[in-house]
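A protein chain is absent from this complex, but the other protein chains hold their places.
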Amino acid sequence: MTLHTLNASPASAAFADCLRLLTAGDALLLMGDGVYAALAGCSHRAELDTSGAMLYVLRDDAAAAGVLDRVDGVTVVDIDGFVTLSEQYARQLAWF
Amino acid sequence: MNATDGKRTLVLIRHSPYGSSLARASVDVALATAAFEQPVNLLFVGDGVLQLLSGQDCEALGVKNLGRLLSSLPLYDIDHVYVDAEAAARYQLDLDAAPVAALPLDPGAMAELVSTHDHLLGF
Partner (left out) sequence: MIYALLVMSSPASGQCAMTAARFARGVLARGHSIKRVFFLDAGTGAGSATAVYPQDESARLQPWVDLAEQHGVELSLCIASALKYGMLDEAEATRYDRRRGTIHPAFTLAGLGQLVDAAASVDRMVSFGG
């Protein structure tokens, strides 16, 4: 299973391509401009929810973006959580 | 370097050839991995499929012709070259005329391919 990291706006080609390769059992960590894809109630978030992947968002980036209290259902992780995810998943793929 | 170590690398090429320096870097990484006799496969995804357009002529730009670079892939020991079938269709790409032969994959097959490699290098 794969840990995907997305550092790009949900309006980007990187988001669309990531979504097509994301499968149940994978994890997706949203960082940088990717954190906006975590916004609850938005269409991009709905697309991520239907992928069946576990969803995570990087705390500092979400806080900077002002979305930290609007990401219900997505697990907020700090950098140590990111490291733990990289241990748990055999491979990582960066989308940007 | 131990060639028998056998970590399988998949290089994912996601950028069009002349819009960023990452495109050239991704092909160079794939070639270098093969040159050092490490198992490597190549997957063109999304806008990366635009690297497979035939007839690239960048002489006036004064940059390296990536299409020509790709046509040298068979000289290297790259195991397989794959292409995102949806993206290729979106741009009406003629894969028969592409600088390198690439096997088209649907999203499910691409996800499967990703899951069979040790390392993923996405550019």
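Here the chain labels run A and B in written order, and each chain numbers its own residues starting at 1.
In this text, a residue touches a chain if its C-beta (ideal position, glycine included) is under 8 Å from a C-beta of that chain, and two chains touch if they have at least 3 such contacts.
All values derive from a computational prediction rather than experimental measurement.
Chemist: Touching the absent chain in the whole complex: find that residue among A:A11, A:A46 or A:A64.
Modeler: A:A64
Chemist: Could you please point out the chain B residues that touch the chain left off the display?
Modeler: Counting only chain B, the missing chain is touched by 1-2, 5, 7, 9, 21-22, 25, 28-29, 32-33, 35-36, 38, 118-123.
Chemist: Just checking the interface: what residues of chain A touch the absent partner chain?
Modeler: 5, 7-8, 14, 31-33, 58, 60-61, 64, 79-80, 82-84, 86-87, 91-94, 96
In this section, only the chains that are shown with their structure count from here on.
Chemist: Give, as an integer number of Å, the spacing between the C-alpha centres of chain B and chain A.
Modeler: Using C-alpha averages as centres, the distance is 25 Å.
Chemist: Name, in rising order, each residue of chain B that touches chain A in their complex.
Modeler: My answer: residues 12, 14, 45-47, 84, 86, 107, 110-111, 114-115, 117-120, 122.
Chemist: Which residues of chain A touch chain B in the complex?
Modeler: Within the complex, chain A touches chain B at residues 1-2, 13-14, 16-17, 20-23, 90-95.
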